[in-house]
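Let me begin by presenting the structure, written as structure tokens, before commenting on it.
Coming up: chain A.
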Amino acid sequence: MEADAIKPLAAAIAIGMGALGPALGIGLLAGKAMEALGRNPEAVGPVQQNMILALAFAEAIAIYALVIAIIILFV
Partner candidate 1 sequence: MGKLLSNPKLLVIAIAVFAVLLVSVAGGALGASFGLGFLSGPIPFISIPAERVAFIGSYPLLNSTIMFWFGGLILLFIAWRAGRKPKDVPSGWQNLMEVIYEFFSNTVDGVAGGIPKAGRRFLALVTTIFLVVMIINWVGILPGVGSVGRIESIEEWAHHHLEEFEVEVEEAHPEYNHEQVEAAALVHLLEEHGDDTFVAFDGVFVPLGRGEQARVPLNKIITFTEADLHEIEEAVKNGDDLSHVEALENIHHDIEAGVVKSEFKYDEGGDKEKAYNFTGQTAGLLVPYLRGASTDINTTLAIAIVAMFTVQIWGFRALGVRGYGGKFLVNPKKGPIAMFVGILEGFGEITRTISFTFRLFGNMFAGEILLIAMAFLLPLIGIIPFMGLELFVGVIQAYIFAMLTLVFGVMAVASHGDHDSHAEDH
Partner candidate 2 sequence: MSDEPESLNNDSENGSSSSCSSEQTNSGWPATIALLGRVGGIGWFVGLAIALGAYGGYWLDRQFETAPVLTIIGLALGVLTAFVGMIRLLSAIRRGR
């Protein structure tokens, strides 16, 4: 197996497995946010803002995996 042959495979595995965790995390997070909204529809502002903030943390992990995949492919 030469390095050139395994590069695309490595990049695909990196982003594929790296996106599993954050996807689950974001789904759970949004679900809880919807639940909280359903219980207390008046608290839209704070719930929404905090949800977006936590979303960024979860998505950042997926972005790290993406950056590693890009580095594997192009560098």
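How these were chosen: all candidates are chains of the complex that A comes from, given by their letters.
What to note about this one:
Note that in this section a contact is a pair of C-beta atoms (placed from the backbone, for glycine too) under 8 Å apart; a residue touches a chain by one contact, two chains touch by 3 or more; residues count from 1.
Computed from a predicted structure; not experimentally measured.
One candidate from 1 or 2 touches chain A in this complex, that being 1. Those residues of chain A lying in contact with candidate 1 across their complex are 46, 49, 52-53, 56, 59-60, 63-64, 66-67, 70-71, 74-75.
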